[in-house]
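Below: one structure in structure tokens.
Removed from the display is one protein chain of the complex; every other protein chain stays in position.
And then chain A:
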Amino acid sequence: MSEDKNLIKNLEIKSYGTQLSQESIKVIAESIGISTLSDLAAKELADDISYKLKQIIQDGQKFMHHAKRTRFCLADVDESLKIRNIEPQYGFVSKDFIPFRFASGGGRELHFQEEKELELTDVLISAPPKAPLEVSLRTHWLCVDGIQPTIPENPPPLSKELQAQDSVNPVKKLEKTDLKDTSGKPAIKAHKLKTHETVHVKQLATHELSVEQQFYYKEITEACVGADEGRRAEALQSLASDPGIHEMLPRMCTFIAEGVKVNVVQNNLAILIYLMRMVRALLDNPALYLEKYLHELIPSVSTCIVSKQLCQRPELDNHWALRDFAAKLMAQICKNFNTSTNNLQTRVTRLFSTALQNDKVPLSSLYGAIEGLSEMGQEVIKVFIIPRLKFISERVCNMQGPDISNTERNAAGHIRMCLSKVCAPVLKTMRSTPDVLEDYKRDFGFLGPALHQSVIKARQTPSSTTTTSTTSAISVPSVAPRVSSQPIHRQMTQQQPQQQQQQNQQKFYIKPSSPATTSNIVKIQSSQKIFIQSSPKTVYVTNPSSGSNPQIDDLSHLE
């Protein structure tokens, strides 16, 4: 409270004696055709006008208060003029505030308002503006017997900012409780904080769910991985929009992490896709802040990108779609949660790029790594993929022989398609115009002709469309979440028959392991290691900065 008062006081001091300057008066005078206004006259006018303006604004505030607003409107000025028996400013109407622009130059500061000149005929020709919507009433329960229901009409019980603060700054919680019981007594506060710190930090947080929440959790998780597509859509919708599920978030994340672990081993593509869609829904929920749970989500998602095998029949099933989708998720996670302290994007990029360095990585993992990198944006493609193109080329080239399995050939084809799609826009900007096929062959080996083709194609089409085609899914994920998840959905329905079978027999593999047994949950200790747990053998990727080359083997271990 005292801080507030200080703040107010500072503002007060600043606003003491504000006045229109003489220059302003002169400029205004010029604008109405009075070019020679003496300094003295300008000063007198400035004084008088400032006084009158202030009075009008002051009275206008009363109208603002009585209209129960906190924003000053043009209408308030009009009414303030009316009570002084002055004609209001007819014709100046603005529902919102008028944006003033600020400019400075030549040692002067200027605030001005941009006024566009309208062509009258244009106004007449254009369609009349839409009639405003009629005011309507809507009812909801703000609280029931003293408990606020967590429905979309009510604000989330724990605001996103608080959740963010909670996860970023664990001391915050302690400070806050202290502040509450010693407000206004700064001397005691410092003392108390100290004692609390030693006692409180080690306390275990009990985390209880109400019966309703448990029921909700059961229903949602069953629906998300169940057979009924309609129920799943509803469940995902609920995950993506419900404001009150943050309490269940640890359980949800554990469910996803455990589910991925089990189903990667079982090669259950359908369930993996469902789980990724759950991740997507959680990411889309505007009321949630996931940072605390990234240590569970990121390994799961990266598993779905780079795992060697994700389905039972790699030559037939479209596991590529899952990899693409998971890669998009990863890009979105990086975009949302990357900070200078967690270096999320750097670490994820590093994970993928190491796969490109290794010639033993299976092709499906290679594809995942490329996809994962390409979703991170053009700069990443330029730095990590382009230099490795020749290397990848060789590997793909090796897969062309007759003795190579169908699966491998299929994978090689996908890599080629993917590369020509994502590299073309980047190569277009990197290389100068005469695109000589020989140069491409020399630089990129086997993939040269394909890349050459796509670059030429890219040059013909307008640049804007080509660039957005690769990045749009990342840059605007929250705007059209339903739309972008569509492709995977469609593929699902194509593969419906065989998956139904799988689901029936494999449903029990997803066991929502009880969150209390946290010992088997993989954790990221805030900076150093990322574990990928995808098979009974724990395989982990360590930070490349730690020296040697263990990670080269990592992905091959997935075999």
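Note that in this section contacts are C-beta pairs under 8 Å (C-beta built on N, C-alpha and C of every residue); 3 or more make two chains touch, one makes a residue touch a chain; residues count from 1.
By definition in this document, contacts and distances are computed from a predicted model.
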Legend entry - Complex member absent from the view - protein name from UniProt, among "Transcription initiation factor TFIID subunit 5", "Large ribosomal subunit protein mL43", "Alpha-1,3-glucosyltransferase" or "Cullin family profile domain-containing protein": "Transcription initiation factor TFIID subunit 5"
Inset, instruction - Among A:87, A:117 or A:134, choose the residue that contacts the chain missing from this document, as touch is defined above. - result: A:134
Legend entry - Residue of A:98, A:142 or A:437 in touch with the missing chain, whole complex considered: A:142
Inset, instruction - Touching the hidden chain in the full complex, which residues of chain A are there? Just list them. - result: 1, 5, 8-9, 12-13, 15-17, 47, 50-51, 54-55, 58, 62-63, 65-71, 73, 75, 79, 82-83, 95, 132-146, 148, 153-155
